[in-house]
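Partial view: only certain chains, each at its native spot in the assembly.
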Amino acid sequence: MIRVQTEPFDIGAEVGAFSRGTGRIGGVATFAGLVRDSLGERPEGAPPVRALTLEHYPGMTERQLERIEAEARRRWELADVLVIHRVGRMEPGEPIVLVCTAAAHRGAALDSCAFLIDWLKTRAPFWKREETPDGDHWVAARASDDDAAKRWDRDGCS
Amino acid sequence: MKVLYFAWLRDRVGTGEETVDPPPEVRTVGDLMAWLTSRSDRHARAFSDPAIVRCAVDQDFADVNAPLDGAAEVAFFPPVTGG
């Protein structure tokens, strides 16, 4: 399931609801991304981030996230998938994104969770703008995110 | 054809959306970028480094050689930074 929303969400409440066991789920893996006060690879002494604004491409975002979910379900046997991504303004400590996967075995849950966040980082149309005491600026993409996503390259799904 | 701009491309162009009617010789994403560049200084500034501009045609990622044929919506944006 995919959710793109401006409202804040509660990681504990979401993970708790997602993890309610049915007897067939052996493992639940989750990853939550939070707003940090120093987001990019910034030099020591760079001004702290006051807030982050997430812009996205409505329509294409949901479409890409659904494709990424479908690809994860194709690669691993998953009992359930949840991806929540916030858009709009948020402050340090607030969650930006949550990925949860449930499977009979832990390998499928752990690997698919890492896959989903790596692909989301490079294939879902979101952009971050930081507010700092020195002004606002758009966060630059990181080569390390491309590298992380490439680990999963076997066949495409642009 | 609807053209959308996101993130710093929108800031530079000065709008998030415009409707354009490029001539028939504009056949690919690259052609469209060149044609838009010629429209104003703001567009020229947005596309000044085409290597760091990404594109989607009808909400699918598309590279510079992708054909436009009949596309209703083309979007330009920087590399994504979500998650």
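The chains carry the letters A and B, assigned in the order they are written, with residues numbered from 1 in each.
The criterion applied here is as follows: a contact is a pair of C-beta atoms (placed from the backbone, for glycine too) under 8 Å apart; a residue touches a chain by one contact, two chains touch by 3 or more.
Since this is a predicted model, take the numbers as computed values, not measurements.
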Counts per chain label over the entire file, given a single displayed copy of each: A x2, B x2
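Note that in this section only the chains that are shown with their structure count from here on.
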Touching residues (chain side chain B, partner chain A) in the complex: 4, 6-8, 56, 59-61, 75, 77-83
Chain B-touching residues of chain A, taken from the complex the two chains share: 33, 54-57, 59-60, 63, 85, 96-97, 117, 120-129, 138-142, 145, 158
